[in-house]
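Presented below is the structure to which this report refers.
Every protein chain of the complex appears in place save one, which is left out.
Labels A and B are assigned to the chains in the order they are written; within every chain, residues are numbered from 1.
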Amino acid sequence: MSKHHVTTNINGEPVEFLCEAQQTMLDVLRDELHLTGSKEGCGSGDCGACSVILDGKVVCSCLMLGVEAEGRKVITIEGIAQGDKLHPVQQKFLEHAALQCGFCTPGLIVAAKALLDENLNPTEEETRYWLAGNLCRCTGYDKVIRAVLDAAAVMRGEPGASVST
Amino acid sequence: MSFLDKAALKIVGTRPIRPDGVDKVTGRANFGADMVMPGMLWGRIKRSPHAHARILGIKFEKALALPGVKAVTCGADFPEVTPERAHVGAAPANLRDLSRNVIARGKVLYEGHAVAAVAATSQAIAEQALDLIEVEYEVLPHVMDIEAAMADGAPLLHDDIFTAGVEPKPTKPSNVSKVVRFAIGDVEAGFREADIVIERRYTTKPVHQGYIEPHACLVSVAADGQCTIFSSSQGQFMVRAYTSRIVGADIADIRAIPAEIGGGFGGKTIVYLEPLAYMLSKKSGRPVKMVMSREEVFRATGPAPGAIVEVKLGAKKDGHITAAQSILKYQAGAFQGSPVQQGCICGLAVYDFPNALTIGYDVLCNRPKVAAYRAPGAPIGSFGVESCMDELADALNIEPLKLREINGAKDGTKATHGVTWVNIGYQKTLEAARASEHLKAPLGPNQGRGIASGYWHNAGGESSAACHVNEDGTITVTEGHPDIGGSRASMAMMVAEVLGVPFENVRPVVGDTTSIGFSASTGGSRVTFAGGMAVTQAAQKVVEVLKQRAAVIWDISPDAVEWKDGKAYPAGPNAGAFEPLDLATIGNRAARTGGPISAEVQINAQGQGPGFATHICDVEVDRETGFVKILRYTAIQDVGRAIHPSYVEGQMQGGVTQGIGWALNEEYIYDKDGCLENPGFLDYRIPVASDMPMIDTIMVEVPNPRHPFGARGVGEVPLVPPMAAVANAIFAATGLRLRDLPMSPPKIRAAVDAEEPPRLAAE
Partner (left out) sequence: MPRVSYTAPATVDEAVKALAGAAGLAKVLSGGTDLLVQLKSGRLAPELIVDMKRIPEMIGIREEGEFFVIGAATPGVMLSAHERLEHAFPGIVEGVDLIGSTQIQGRASIAGNLCNASPAADSVPPVIAARATAVIAGPNGRREVAVEAIVIGPGRTSLAKGEFVVEFKVPKPKPRQCDAYLRFIPRTEMDIAVVGCAVNVTLDAGGTCIDARVVLGAVAPTQLIVDEAAQALIGHKLDADTLAKLDLAAQRACKPITDKRGTIEYRIKIAGVLARRAAAIAFERAAARA
């Protein structure tokens, strides 16, 4: 069985790769393209650590075949910052100490960016439900939620919260 | 130099951005599974489908015939660790047991026990090869539960375990590996004095640490035996020591490089994969990468034990407790060594009991060997004691917080395990609870508020640190502890404070085993305490060197140089009139003043301060479905000194959330054959974002005088009170006392129905 030749776009750049039909997009990202920012925490769509944005919608790359990327647009954690300028969600994760071990962080940031792409004014409850598919065992979610809401405020052009120092 | 005066601190106590943060928000940080090496193979493990069985034979012929398979291994390849060599250094693990947990010999002792491993050129081939390894078993009767395992005639896991801690010495082997006992005063006399005595039984299920990163490693062994291990763990020196002993290699031949670690909570303080990857690499001559699936993580790693906790409390009508007794039985899993002793000690340590007795049993059963989980043992014992305190308060008609105020430990109290407390902050946590807004907030229908306290020892121990002044005056700090939750920031802050330089000028690095002296693992809430002490001392040594170098430049005595705000100054008018020298200037001239400016220290830190916490929890209970919603939660804790307050709060919030999971939904579910039915995040239900409210934190600071900045461990005690806090809140909301964890919806609905039988369909 020959490999599939897939032509796609990852983080704004045209990418071609070869993969077998059963390889997941996460396997392709990590093992073929060496984009290891997307993590495998469960392999069954329950933890969200492998979240990527596919044609504008956040999905688990572990539940997507690499061949399905043909002709699509994929954004991974490596494509969230613009050059050396962090996305507001990334910046606010740092300011609010919204990560401890940092393993779930790429998935959370990708999912949070997808939320703010759709809704710049989410409530705390909407944010919590949107991110319910991103497990974090370290933070208890408190600082994560604060970071996302604060990033939303900044993206709305408001001053944002200052973290007391 | 002391930094206990909070008002004088410039950096410690602020909230700078962690030095490793940008890598972690951009996907650059390398965790255990993120490394590759040229020619690398993929390793997979063949695991037991049986809870208890004798291995009659393992055949590899078919697997080896599969193209792409490069090596196989099983227990026969590993040296026998004799009982005499079961302990290495000060490490807590029994290496003989650990070796047999890593790879089974003779018998498999739980479903998921590793039996063999294979390395192949791709993951798919390795996976396929597993099915071609033929293992013949003789299935043995298995035993899962504590009381069944303790009963006469129970299937025995080991025929060489005789209960330790009882007289006379037993002559028959047992599943009870040891009995521990602590007492103070005369407990029987104490119960006779009491106006009221209550005795209750509480039970808990095993729970997993639930780190999101599965175990992973990459191991390369050269033909001469020199080896590099890249892996995610709570201690690179632990990985080196345990791997060396299990595979029979010299420690000096192993370089263990710590990957970023995706959560551990105690579960990564031992090895599972590295010795197997070592053996496969040695046999194949190629690097071998092994990554566990989530299912393997659940079947074969962790958990914290399931347990039975029997608590008896006696008190006077005025609330003074006259006697306390707890009997704890913990599942050890397949090998001895549950944290039952910590459960015994910590449950009672919160109070000033004049008479108390606690006995603990370590019970073997056909489950995965338990691993440390955040304050190992303490949350379980405390669930029992703190629930029973609430039941006693109800029986006495005294407010639960008041009962704790009356009986709480203070400086000078002698704990049941014999320690006399000094500089403890327990009463301050109660004062903060009493004063909190939360305690005064109104509650609605079906809502209730619970309170519970907790204690954890915290740890000190061996740590190394190096502090280097670079040529441009910036600072590199090397430490030996994997950074599991932001500790690099704290290390850099303490060094920056000592040197008087901006935080950003200090870059901390977690060194591999060849680049820094021995350091014990990240665990026991010890890193900011012991590691912090080491980096502080290293920085203080550097200050002395900097003063000497300034003295050389000025040609005066080092005693005449003063270091403040990052610069050398003449100590007074008599020292001479010189312009101050900053770090960049001194660093730049290092070659001409004596060479590189560095200091390295190795310590065995003593004097860790004990950690106390009091939590307040509000719940709302849906009596029809049994669903419990956490409405509000406040964690109050004596943190000594919060070096980086955001990460201290984070520890508290994270511990609370794990505790809420343990309280409400997390449990291992086994079938009748002893096979795990919920080895995944779908049915092992850890809290998700929408389950939680914001978690308020109140950091009480009673500085630990034995630490230069007053720090005490903060990471573990937040997991001790939550289960009882939730149970007590459910009682307050419903009048129903849940004594069996998890307090899942079916159990709550059953408790409601037991009180007021529902109209059934059959009627």
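The working rule: a residue touches a chain if its C-beta (ideal position, glycine included) is under 8 Å from a C-beta of that chain, and two chains touch if they have at least 3 such contacts.
Treat the numbers as computed from the prediction; the structure is a model and nothing was measured.
The missing chain, though absent from the display, is touched by one residue of B:E504, B:E544, B:E579 or B:E677; that residue is B:E677. Of the listed positions A:L35, A:M64 or A:C101, the one in contact with the omitted chain in the full complex is A:M64.
Among the residues B:H87, B:R255, B:R685 or B:R737, only B:R685 touches the chain that is left out of the figure. Residues 1, 4, 20-24, 43-46, 48, 51, 54, 57-60, 62-65, 67-68, 70, 111, 114-115, 129-134 of chain A touch the missing chain (whole complex, contact as defined above). By the touch criterion stated above, the residues of chain B touching the omitted chain are 124, 128, 624-627, 664-665, 669, 677-678, 681-683, 685, 687-688, 690-691, 744-746, 749-750, 753, 758-761, 763.
The rule we apply is simple: only the chains that are shown with their structure count from here on.
For this pair, chain A with chain B, the centres built from the Cα atoms lie 28 Å apart.
Remark: chain B residues 14-18, 20-22, 24-31, 33-34, 36, 124, 209-214, 260-265, 291, 293-294, 484-486, 644, 646-647, 649-651, 653-658, 680-682, 686-690, 692, 694-695 touch chain A in the complex. Of all residues in chain A, only 20, 22, 30, 34-44, 46-47, 49, 76-78, 80-81, 86, 90, 93-97, 99-106, 109, 124-125, 127-129, 131-146, 163-165 touch chain B in the complex they form.
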